[in-house]
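Note that one protein chain of the assembly has been removed; the remaining protein chains are unaltered in position.
So that you can tell them apart, the chains are marked A, B and C in the order they are listed, and the count of residues begins at 1 in each.
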Amino acid sequence: MSEIRKAILVVSFGTSYEKTRKKTIDRIEECIRERFPAWKEYRAWTSGMIRQKIEKRDGIKIPDVKGALIQMAADGMTEVIVQPTHVLNGIENDQMQETVNTCRHLFSRVETGNPLLTTQEDNRRMIQIVSREMEPKSDEALVLMGHGTEHYANSIYAALDYQFKDMGYPNIFMGTVEAYPALDSLIRQVKEKNLEKVVLAPFMIVAGDHAENDLAGLEEDSWKSRFEKAGFAVTCVLKGLGEYAGVRELFLDHVLEAMKRGGMAEK
Amino acid sequence: MSEIRKAILVVSFGTSYEKTRKKTIDRIEECIRERFPAWKEYRAWTSGMIRQKIEKRDGIKIPDVKGALIQMAADGMTEVIVQPTHVLNGIENDQMQETVNTCRHLFSRVETGNPLLTTQEDNRRMIQIVSREMEPKSDEALVLMGHGTEHYANSIYAALDYQFKDMGYPNIFMGTVEAYPALDSLIRQVKEKNLEKVVLAPFMIVAGDHAENDLAGLEEDSWKSRFEKAGFAVTCVLKGLGEYAGVRELFLDHVLEAMKRGGMAEK
Amino acid sequence: MSEIRKAILVVSFGTSYEKTRKKTIDRIEECIRERFPAWKEYRAWTSGMIRQKIEKRDGIKIPDVKGALIQMAADGMTEVIVQPTHVLNGIENDQMQETVNTCRHLFSRVETGNPLLTTQEDNRRMIQIVSREMEPKSDEALVLMGHGTEHYANSIYAALDYQFKDMGYPNIFMGTVEAYPALDSLIRQVKEKNLEKVVLAPFMIVAGDHAENDLAGLEEDSWKSRFEKAGFAVTCVLKGLGEYAGVRELFLDHVLEAMKRGGMAEK
Partner (left out) sequence: MSEIRKAILVVSFGTSYEKTRKKTIDRIEECIRERFPAWKEYRAWTSGMIRQKIEKRDGIKIPDVKGALIQMAADGMTEVIVQPTHVLNGIENDQMQETVNTCRHLFSRVETGNPLLTTQEDNRRMIQIVSREMEPKSDEALVLMGHGTEHYANSIYAALDYQFKDMGYPNIFMGTVEAYPALDSLIRQVKEKNLEKVVLAPFMIVAGDHAENDLAGLEEDSWKSRFEKAGFAVTCVLKGLGEYAGVRELFLDHVLEAMKRGGMAEK
């Protein structure tokens, strides 16, 4: 009757790009399943638009956070970790947390894992992952494209740029599509360093729409076009953050910390 | 019966240093009173330790957020703005928000104003205020001491340092007492710029304990002592952020935005 | 800091009849004050219409339940008993309980006392009180006028009538102004008992408007007029239940039970 049944809900924004999904969201979920075999795994996506698109196109119904939590409760789960694959503690994460709070009474224990970048230690590890995987050569700039948000958590982007430099990577730059730092100041900063080549890479879990269009697209206002127009030789590396083993390990550690915080046994 | 009675609750961490209090917390509250004469003003301090110290020492009881909200309800207030004087959206602000949520039902309308640094526009204005008031000379570094927090909002400090440079102030540096960026890397960074003089200033609303001791103290691990030991001529400017008119104006604007968001008439 | 401060909130429907108020609501409150000197006493009235009338007429502001609880919290009360003077567990009592629930977080401990008639033991004691004070002579009927409600708690009236008979008082009858049992069946039942005289008395805490008009009024549809028209000699005893010492003792016992349930020390 009072048997413990454990489950991890992996919450992502979602993507309609199947190819990148397999290498990112699917892969993160796979790693969590392998690492925590005693826990059943569930998926939820926060983007209503993407969930509707997938349902129409592929006939596959992916639940939102509330729907997934209800299903987990209906399946008899009693101890639950909700682990977002969000990069930062922004709007989606706040909403996810609110939903989790209203559904708390459906379970014995519920704990939420941190987004990718929450503690200073997360930031430090992230910088190591990026520099290990993509350290630019001396005449190259690595320019990372984050999403950007109106939420105050947006300061993580400028802070990471600062910390790249502080940790010895003067040629790694961080920008955002929709907020600060924006493309113009990135181009200016790279110019000031007298570099000739630019490597562009998404700083998002999934290399989806933004990566394909805003970053590497042929339109004249894509980051690629703009940097080329500014005189740089541009290479695009369209790998989502979820494709890096280090990022997946960071998420696994966040799941583990949440289990500890919530007083739930790993096995 | 259904008369509207408006009040603004100004929430501060608090200070036991009477002199700086008069120039900062008291002054911010004074400005809010002058700017919004139709609103009654209340005070709450979040630090239990400081409130107890004041009560013991001066016999003055300053309420916490819950106590102040209850008093406001007992006084018949119906529309309430809760305006923190917090620098960032950290732990104190989250707790304040939670308390406000549990007391929401005591009023017709309640809205919370943003901490000093919330939007990108806030950051931009802050940089203008600091540079206008304290722009260092070409052989000087201005090093600002923030408090620092374990909360993910701590990234605002590195982000502000980044933005100072991005907005054309290469000699303004931002650090924290308790988090990242820490003193060691600040000293290193200032050295790299080949500057001879350092101006130290608190980046906290109140120039209290941290300013007097951690920043300007005679102990060998104060920022002053450490920069001097590193060979710099050091000047300390012990003014809290609350002493700058621009900062107070930023808070006034946050109060006004909260009124708009909450559908409350200014007059 | 963590001092215990105890208070009892006495919740009544309210009355605009000053004379009966002094003998009933005021008297119950007085007894509670005398019996529990360690507890501060507060008053709340649930009838908005009566509170407004009193404010207009006498300039006296009597709070509703929420207003009183907020004032108690503002005064620093930490342990609170809410004792209604309601006769039954009806609509006013449910609403009072809901308000208490939303304000629970304002105190360390809150417990609600039972209305006058809640347990079977309450009913038994009530029957003893009435029979001791007003037992009708053998040729008399005592007809009690309750208020009556649409709430399912209305069954208490017929149940009390049943229990009067069951406990050996065949000539005591219970009716209601607004619900079941109604006047017509009361007249019929009294007639069937071949009695000549009828004593009418309110079965309400306060002998106010209903007592003066619906019971003893000169209009032809008052209970007095109707019983007289039916051939009975009618006497009216316009004492509210609150005027009987036994009723006040029953309320005192409910306060005491609430303290025990809530784990609060009487002294």
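Side notes on the structure shown:
One rule holds for everything that comes next: a contact is a pair of C-beta atoms (placed from the backbone, for glycine too) under 8 Å apart; a residue touches a chain by one contact, two chains touch by 3 or more.
None of the values given here were measured: they were computed from a predicted structure.
In the complete complex, the residue from C:E29, C:D64, C:D161 or C:E243 that touches the missing chain is C:D161. Of the candidate positions C:V130, C:A153, C:V177 or C:L195, contact with the unshown chain belongs to C:A153. For the chain missing from the display, the contacting residue among A:I70, A:I91, A:V237 or A:L256 is A:I70, taking the whole complex into account. Within the complete assembly, C:T118 is the residue of C:T46, C:Q83 or C:T118 that touches the hidden chain. Within the entire complex, the positions of chain C that touch the omitted partner chain are 88-89, 117-120, 123, 150, 152-163, 166, 179-181, 185, 189.
Taking the complete complex into account, residues 1, 52, 70-71, 73-74, 102, 105-106 of chain A touch the chain not shown.
Operating definition for what follows: only the chains that are shown with their structure count from here on.
Inter-chain spacing, taken between the CA centroids of chain B and chain C, is 55 Å. For the pair chain A and chain C, the distance between mean C-alpha positions equals 63 Å. Once the centre of each chain is set as its mean CA position, chain A and chain B turn out to be 31 Å apart.
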